[in-house]
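Every protein chain of the complex appears in place save one, which is left out.
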Amino acid sequence: MGFWLELAATGLITGGIYALVAMGLNLQYGLMRIMNISHGEFLMLGAYLTWLAHTVFDINPVAFLPVVAIVLFFGGLAVYRLCFRRIARTSPSVDVIEARSLLVGFGLMYLVQNAALLAWGADMRGYSYLADAVEIGGARFAANRLLAFGFAIAASLALLALLRWTIFGKAVRAMMQSPTGAQLVGIDTAVLHPVVFGAGLALAGMAGGLLSMVYEITPSMGEPYTVTALIVITLGGLGSAAGCLAGGLLLGLVEAFGMHFTNPSLKTLLSYGVFIGVLLARPKGLFAR
Amino acid sequence: MTANLRYTITAVLAAGVALAFMPWLLSDFLLSLALSCLMYVALASSWSMFSGATNYLSLATSAFFGIGAYVTAWGLETLPYALAVPLGGVIAGAFAALVGAAVLHLRGAYFAVLTFGLGELVRHSITYFEKTYARTVGRVLSDPPEAVTVYLTVLLITVATVATCAAVRASRFGLALAGVGADEERAQTLGVNTRRVKIAGFALSAFFAGALGAAMAVRWTYIEPMSVFNPFIGFQTVLIAMIGGAQTLLGPVVSAVVFSLFSELLRLQFPYAYLMLLGLLLIVLVLYLPGGIGSLFRGRWARA
Partner (left out) sequence: MPEMLLRARGVYVRFGGLVAVDRVDLEVRAGELVGVIGPNGAGKTTFFHTLSGVLAPTAGQLIVGGEDLTGHAAHEFANHGVARTFQTPRVFRDMSAEDNVRFGLEFAGRRRKHARDAFDNPAAILDLLGLGDVAAIPAGGLTPAKQRLLEIGMALGARPRVLLLDEVAAGLTHAEVDATAQLIRRVRDEAGLAVIWIEHAVRVLMNYVERVAVLHQGAKIADGDPRKVARDPAVVEAYLGEEGGGERKAA
């Protein structure tokens, strides 16, 4: 019993991070049809910022998370201003917006990832933070993992609450359902779009900061998370933040149990299998009615 | 065959014949440089054949390339090189047709991501298969063909790819692909069986990438999934084609030559700065010249 609990908990812990990474991307895509393929690179930047703060200035990684979020938020505003605003304005249709932003995302991926390689090299970096094991109900977990999980879930829930109950959240949801309708009632895309884009990057950066406490980091760490985020979005449904949380946790569980029953080297195979299966069978997400 | 098409194909063949003498004129280093150029010319052209025309952004190039390479890796002990290469193309094409039938109803980001995922899926499957059943990570090609043979084979594939591109553009099939790219539903209401056209286009494009993978595989002598399914090959192909102008014939060709040269020369010394530049160039082009550099010369080359 304790063993299964531990397995499930391991899955949920990974899944919590997945959910956090996917949420930002999902908001961006749901609202603006920007499929930012460089999402993972900003996660990587968050990880490196946290690592730098900890190793160079000896700042507590948890205390530094808000700083990471703020830096990436403003970075996001800048990226939106420099790249995506123009695309949204000059593209004749949403399909074109989607295609062009995908390509710009590619360019950003190359740009950011190689800039990081240039700055920090390809070596793995890391630091030790709260690596001791904690025992809960007969199962043992590294403290930093629990912490990361807790933060990921808290941030996800906070975002859900923000979307549900604040004026800003209502505006975002209105915009996703009916862009023209929302504009008619006075919602301003010129503010909303950059802010949501920045918030997406802030979430990615925070996820990166949390990951840096648990895993070694490299400049190429982001890419797999981008793909994972896309899988989670597919599971949870486009534009649905709650679906994202559920989808992320589910994928974490699938990976944990799948690896236990088959073979650890099948992990990636498994998530791609789930991804392709869901995309073919239920392209609108598992929870769509 | 229109006069224009005949002219283009003659030019392509003439260039092919001229390039066939290179092995006896160039040093080994320059020859391997030329081989890289040819490889990316063929990859970028075959990618543009489908993705440029239809606007279905495929990231499966490295999957097709890798499948072709593994046909050679597995088959070269029993098959002659001359047979392994077309077989690699056919198997990659068949794979594309199968996959295309399943996923070509998805558009936009979904299609792009799914094709990328498929490449990774194939790579991980082969890795797993090799580890579990063949108890090996990579394979050593014991008796690879000579460099000249490889060069001429790749040249042949490249010439065939570019000539096919030109022929497709001038054909009904090409018109149908362009219709799919411009407005799929409208094309359908004018009688195009868009599903069949997309699958055929995707498979044809995969055939060339697969044949190329099969031909190039022997260049590595040691083949492992990570190197032949390298996503970078697929990304670089997309970048080259988009920068050159995926809707033109000549754009991807010129862009492939330029960037393969840059890539070989700069990547050794300034690997990261070079790739940053590539990324930046792509962003700037998408923002300010979405049709790629080739679109500047559209009037002259669009009809080729």
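As written, the chain order gives the labels A and B, with residue 1 at the start of each chain.
The working rule: contacts are C-beta pairs under 8 Å (C-beta built on N, C-alpha and C of every residue); 3 or more make two chains touch, one makes a residue touch a chain.
If you're wondering where the values come from, they're calculated on a predicted model, not measured in any experiment.
S.K.: Which of the displayed chains are touched by the chain that has been omitted?
M.R.: Within the full complex, the chain left out of view touches B.
S.K.: From the list B:194, B:236 or B:263, which touches the chain that is not on show?
M.R.: With B:194, B:236 or B:263 as choices, the missing chain is touched by B:194.
S.K.: Which residue among B:28, B:143 or B:185 touches the omitted chain?
M.R.: From the options B:28, B:143 or B:185, the contact with the absent chain belongs to B:185.
S.K.: Which residue numbers on chain B touch the omitted chain?
M.R.: Residues touching the hidden chain, for chain B, are 172, 175-176, 178-179, 182-183, 185-195.
Just so we're on the same page, only the chains that are shown with their structure count from here on.
S.K.: So what's the Cα centroid distance for chain A and chain B, whole Å?
M.R.: Chain centroid spacing, chain A to chain B, equals 32 Å.
S.K.: Within the complex, which stretch of chain A touches chain B?
M.R.: Per the stated touch rule, the residues are 29, 35, 37, 83, 86-87, 95, 98-100, 102-104, 106-115, 117-118, 227, 230-231, 234, 263, 265-266, 268-269, 272-273, 275-276, 279-280, 283.
S.K.: If you look only at chain B, which of its residues touch chain A in the complex?
M.R.: Residues in contact with chain A: 55, 57, 102-103, 106-110, 112-114, 116-118, 120-121, 124-125, 127-128, 131, 235, 238-239, 242, 271-273, 275-276, 278-283, 286-287, 290.
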